[in-house]
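Down below is the structure, laid out as structure tokens.
Every protein chain of the complex appears in place save one, which is left out.
After this line comes chain A, so read on.
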Amino acid sequence: MSVVLHMFFNKVVKLKTKWRHGYCSLLWKTVTTERNFTAVNELQTRSRSLLTFCGTQASMAARALTKGLWGLRHSRLVTVGHPCGGHQYATAASIRSPQLQIDDATEKVINQPLEKPDFFRVSELFSVKDLFDARVHLGHKKGCRHRLMEPYLYGCRLDQDIIDLDQTVEHLQQALNFTAHVAYRGGVILFVSRQRQFGHLVESTAKNCGEYAHTRYWQGGLLTNAPIQYGPGVRLPDLIIFLSTLNNVFQPHVGIRDAAKMNIPTVGVVDSNCNPSLVTYPVPGNDDTPVAVEMYCRLFKMTINRAKDKRRQMELLHGLSAPSTPSS
């Protein structure tokens, strides 16, 4: 088991030094965080074959590996009939096998949140007054307006566009709900922002919720040419969150088009000079004021942490996690 650990550390160090020059902040996540250690403990107790089984602990272990190695393809097999390395049970015809029961429980854990409209209660995290105080409603001047943003604008006060906060509340609630569900299912989330003044904030937000960030120059083939740039079997993000959809020359960020190409849904804060058409869950709002961006970062961090905690809770409730893991 120590061999596995050793391999794990070595691989991470190697990756970090290889891309030091062409800086890629995708490998921000270091080995020393808490989560990795608990997952690595699980690795020590369970065999590798369990990675093909869809159990949730396997997903946690697999996550640790993907985050550390950025190389393992994670398979989500919900089908029954895969051999389970750890458990040895005799199956009788009349009694349903515990494997089936485990599958049902996992399926329930995964699909139960979809039944409620606001399972993670994200609408409680913010209000219209909070958005107003954070100056989210302030857009750019009339001349900078994008014609596709006109439906989201409340009006124009002395040539400055005012964004309709009622619509923003609905859109933000949908976006946070989607993010929470993706995080609940163990999806990889990538924060992107090309605004230099918020680079550090976005990176620290991603670090605090255990996800990834990319606030540097976006290389052309980052998503579209990933197997060649990062090695075969790279796992791409399942959701990309744009804190600002423009790059430094006021053009749409390449990541939006690339994510649409790679069939990755996006959540993006669209200001009055942005193009919201390709963003899956746009959030009309101010992306330039520090107060507003801090608020968005805080909200995303809270939803992701909430979703992950809920997942651990549900697993414990349905008795899916191993008894060796400490209860969270």
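Basically, a contact is a pair of C-beta atoms (placed from the backbone, for glycine too) under 8 Å apart; a residue touches a chain by one contact, two chains touch by 3 or more; residues count from 1.
The rule is short, and it goes like this: contacts and distances are computed from a predicted model.
Per its UniProt entry, the chain excluded from the display bears the name "Small ribosomal subunit protein mS23", taken from "Dynein light chain roadblock", "Small ribosomal subunit protein mS23", "Vacuolar-sorting protein SNF8" or "Ubiquitin carboxyl-terminal hydrolase".
Screening A:128, A:148, A:228 or A:317 for touch with the missing chain picks out A:148.
When the missing chain is restored to the complex, the residue among A:123, A:195, A:224 or A:247 that touches it is A:224. The residue from A:125, A:144 or A:278 that touches the chain not shown here is A:278. When the whole complex is considered, the residue among A:177, A:244, A:273 or A:286 that touches the unshown chain is A:177.
Where chain A meets the missing chain, the touching residues are 75-79, 111, 114, 117, 133, 142, 145, 147-148, 150, 153-157, 161-162, 170-171, 174, 177-178, 181-182, 185-187, 224, 238-239, 257, 260-266, 275, 277-282.
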